[in-house]
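Note that this complex is displayed minus one protein chain, with the remaining chains in position.
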Amino acid sequence: MDKNCIIRIDSPDEKGLIYKITKILYENNLNIVSNGEYVDNETNHFFMRTEISGDFDNDKIYNEIKSILPENAKIKFSKPEKKRVVLLATKEHHCLGDLLIKNQYNEFNIEILAVISNYSSLKDLVDKFNIPFITISHENLEREDHEKLIIEKIKELNPEYIVLAKYMRILTPTFVSAFPEEIINIHHSFLPAFIGANPYKQAYERGVKLIGATSHFVNNDLDDGPIITQEVISINHTYNAQTMRKAGQEVEKIVLAKALKLVFEERVFLNNNKTIIL
Amino acid sequence: MDKNCIIRIDSPDEKGLIYKITKILYENNLNIVSNGEYVDNETNHFFMRTEISGDFDNDKIYNEIKSILPENAKIKFSKPEKKRVVLLATKEHHCLGDLLIKNQYNEFNIEILAVISNYSSLKDLVDKFNIPFITISHENLEREDHEKLIIEKIKELNPEYIVLAKYMRILTPTFVSAFPEEIINIHHSFLPAFIGANPYKQAYERGVKLIGATSHFVNNDLDDGPIITQEVISINHTYNAQTMRKAGQEVEKIVLAKALKLVFEERVFLNNNKTIIL
Amino acid sequence: MDKNCIIRIDSPDEKGLIYKITKILYENNLNIVSNGEYVDNETNHFFMRTEISGDFDNDKIYNEIKSILPENAKIKFSKPEKKRVVLLATKEHHCLGDLLIKNQYNEFNIEILAVISNYSSLKDLVDKFNIPFITISHENLEREDHEKLIIEKIKELNPEYIVLAKYMRILTPTFVSAFPEEIINIHHSFLPAFIGANPYKQAYERGVKLIGATSHFVNNDLDDGPIITQEVISINHTYNAQTMRKAGQEVEKIVLAKALKLVFEERVFLNNNKTIIL
Partner (left out) sequence: MDKNCIIRIDSPDEKGLIYKITKILYENNLNIVSNGEYVDNETNHFFMRTEISGDFDNDKIYNEIKSILPENAKIKFSKPEKKRVVLLATKEHHCLGDLLIKNQYNEFNIEILAVISNYSSLKDLVDKFNIPFITISHENLEREDHEKLIIEKIKELNPEYIVLAKYMRILTPTFVSAFPEEIINIHHSFLPAFIGANPYKQAYERGVKLIGATSHFVNNDLDDGPIITQEVISINHTYNAQTMRKAGQEVEKIVLAKALKLVFEERVFLNNNKTIIL
């Protein structure tokens, strides 16, 4: 029976890769529904995302492709099941609410395993959607001890991705390295402007005419991971830090949702500190 | 000696096209510098743009590719020479001026053969850049007779593309069919809104909050050809038709330049009344 | 005790209006927190929105201002109470969901009296937020009879504004004239492009490179009322009508929320078929 599958390839570049890969697909009688590839000349690296349809045996195709690629190439076949996702939040409802509604109507192919927060104020909202809400307060805890509790809970839930939907605490390298390439954040500025705390206050004080939001993978350096999407909106002199924050939340919501859509559709590749989007 | 070349393929779709084409490139020891392809499911049509480098014989590659494609497929190898272009204008300087300056600094890989206008008011501007300026007045002439003079002049100049850089006269089907798929226009609205004359007046009367511009190939139906690029800018209630026109000219300039860059880089394919941009 | 109030004035223009109005405010010892005015030269009409603070008697200020304005001027003092709003929807959740969450967190100064729909599919969503959901099916009913039921229900609820949050039925002039200047719609195109049904299908067929949304007051002509806000997003040849619809819903959501914020903050004035936004 025919099925659809997305194959992602991330490999050192070599002459003939597209030819060799499409040869396998052709000889296995598969259709290419859509195809994108990119070679980064600086890193001499090859990225490919191919959506195929046909009647095929994953393992056979996987092994044939593996056999023609350089040794350290990565190949990923997208699973048909929903991706397992854990959301972290603090007190702001706008990104979380948008994701809960989108999830309710299956706009992402995901299962939200739980929302974890260091406060309980968003419990009412999350309860409406019958998603488990777990409060892990940071009160009276050292940062490391608080994180340890969250890490434990996440490991128990075993998600594929962790989405920081306005989780307003800085993550330690320990946390980040526990979930490499799995954590996606929304930062409330057009990075690298206004790194760190209170970007809207910083933006107000600088007198910018644009504010924005950035969704990125989280790595060890604060606000410095590979950027997935960014957008800005125009503001003017009548905005203060508070009205910027309100206006900015609309962009944050949009930017995070766009980034997640790209990630969940298997379109985002990491290329050192950058993303390739196919 | 190595050279670079862009190959464009426009063909009915068949299984294995990417494989068969990249096989030829691989076996001729060519590098794929960049590659894009797209299959339109509605028309079941395949489009491909591949930039290759290597030491090769155009005719050999062309014939090998031709031999594996469906019979009515189109293949184009980009020529290394500058594209020959004729500009038509009327009285407005903004698009024309931008193109003249870009051309002066070789920002497009083109040769402007001449600027033809139905008025002489832009002569001073064009003369500064040592481009032939040809006035073909429409005064006392029937539309067809005026067009005949322009067609003759263009045929004499023999351009690859004709750019209407705010040429404010409606072209007859005779004119358009004399240069099929070669005429690019900039229309001062976000088509299909405000087709026809005075789009800014129409926009003012409708009270829109956005105005825009559209660059498109010209076909027989007025303002109805395949769209290449469009952009809009925000306006508000303080704008009248005249200030909209001034604001809009900045967008027209940008949109036309973007469209031409795409066309001259061989990125734009026609797919019935739409464009595919690779 | 000091209070804040927004005064809106909508009057035929005369020399000295700003002076005469601010004189009254000054002599009553009121602070102008913010102030905007606009004179439309075409209609010779004056619009003013002034936010004042101080200890004052509404009626006294109202009467003093009335006494110095032309006879048919309109003056409105914003009420401190929440605005009463009824939402109409059909089957799409995206605009409705966004408004429900914003309302839950008091982002608009409104009370949602009820959501009325011609289907019951959105009941689950609305129930989560403890807002009355009223299904008034159009099945087996003439358009006029169906509308009559809705009009009755709305009259009973007595809202200040009716928001069509993707209500997908055409309103008759009877309906519209029952609630003059009170109905706000979100249309899924950048009007006046793609008026009428299936704008995304129309957009796909036309091959546009931008899609958008328009929020407007509803008057008797379909999709032809005064525009409040519009936005667009870029698309490309890979979109079909269905993926345009999904992408467009994000814009619809944003545009409707922006328009409502402006209206609920008393910033939008009607000027024949246009809006003035102060």
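A few remarks follow.
Lettered A, B and C in written order, each chain numbered from 1.
Keep this in mind: a contact is a pair of C-beta atoms (placed from the backbone, for glycine too) under 8 Å apart; a residue touches a chain by one contact, two chains touch by 3 or more.
Keep in mind that this is a model prediction, so the values were computed, not measured.
From the options B:I21, B:I136, B:A257 or B:I277, the residue with contact to the chain not on display is B:A257. For the chain missing from the display, the contacting residue among C:I32, C:I75, C:L157 or C:L270 is C:I32, taking the whole complex into account. The hidden chain makes contact, of the residues C:K3, C:K23, C:K60 or C:K79, with C:K23.
Touching the missing chain, out of A:D13, A:E182 or A:E231, is residue A:E231. Considering A:P159, A:G212 or A:G248, the position touching the chain not shown turns out to be A:G212 (whole complex). Annotation for chain B: contacts to the undisplayed chain at residues 34, 93-94, 97-98, 101, 104-105, 107, 125, 128-129, 238, 246, 250, 254, 257-258. By the touch rule set out above, chain C reaches the unshown chain at residues 15-16, 18-20, 22-23, 25-26, 29, 31-32, 34-39, 234.
Chain A meets the missing chain through residues 38, 40-42, 190-194, 205-210, 212, 226-232, 236-238, 240, 271, 273-277.
Throughout what follows, only the chains that are shown with their structure count from here on.
Counting contacting C-beta pairs between every two chains, the top pair is B-C. By the residue-number overlap criterion, the interface of chain A with chain C counts as same, with over half of its numbers used by both chains. Here the CA centre of chain B is 41 Å from the CA centre of chain C.
Inter-chain spacing, taken between the CA centroids of chain A and chain C, is 35 Å.
Looking at chain C, one finds that residues 238 touch two or more other chains.
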